[in-house]
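There's a structure below that I have some questions on.
The complex is shown incomplete by one protein chain, all other protein chains being positioned as in the whole.
== subunit A ==
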């Protein structure tokens, strides 16, 4: 709102301002239910955990940084951190390449085929991640898998051979990729269909084939959204829990109880009864995610309008 306009026509400006205020009020009113729930189930637990991380939960006394000290001195934590980083790196790379490739390819086929395929891609995402894990344990067991031949050809007889051959980080990344990317493919389908047709038309007239159109025109235009997806996946990947936790279903020789950081937090609270240490580790995890979010919002141009 420019100052010159305001002095020129004070009445109209005031009316506009009032209307603006009313709009804002309306927006907040509509946001209210979400904000209430966010405070109850998002902000409050985080604040509670933050407070708990400085407390000895037995004596209910201030414990200083002792809980953090305990977590840092646990020999399993660095190993779990490395595991999670490997998982995140593999998963994010798979997601970015896989989702971009599939979305761009879907954009070149006929609309009806694309819609059908997109729905199929989306389906695994509709299954809860615990069920996906069980499904994958079945798929990766050379004894029962429908891809038996392939697994046997790789020289694998038992599921532990497959897990050992691929590496746990890759196995979990594979599970997460198939459950999470369908949703992103749908999102990118929308993004690609809203690209300005005149630009694509111009490229086509200039003689660009489908491949060139995808890599030279469409990809640069959706690039920022792809990076955003990568960052969001990174933050989500740090919270890895279900996949390693359920590995024990494949038999006692596959159980992984301290593979990821979130599992460690779970172990502290529900095995050792150490809610303080659990809160300390969770606080550190959530801080990492918050820092990532702040970087996206303030240090990049993601939320600036062009």
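One rule holds in what follows: a residue touches a chain if its C-beta (ideal position, glycine included) is under 8 Å from a C-beta of that chain, and two chains touch if they have at least 3 such contacts; residues count from 1.
Simple rule for what comes next: contacts and distances are computed from a predicted model.
Undergrad: Can you work out the missing subunit's protein name as recorded in UniProt? Choose among "phosphoenolpyruvate--glycerone phosphotransferase", "Sulfonate transport system permease protein", "ABC transporter substrate-binding protein" or "Oxidoreductase".
TA: UniProt protein name of the non-displayed chain: "ABC transporter substrate-binding protein".
Undergrad: Of A:49, A:163, A:176 or A:214, which residue touches the hidden chain?
TA: A:163
Undergrad: Just name the one of A:27, A:58, A:82 or A:154 that touches the chain not displayed here.
TA: With A:27, A:58, A:82 or A:154 as choices, the missing chain is touched by A:58.
Undergrad: Touching the hidden chain in the full complex, which residues of subunit A are there? Just list them.
TA: Spelled out for subunit A, the touching residues are 57-58, 74-76, 141-144, 157-161, 163-164, 251-258, 269-275.
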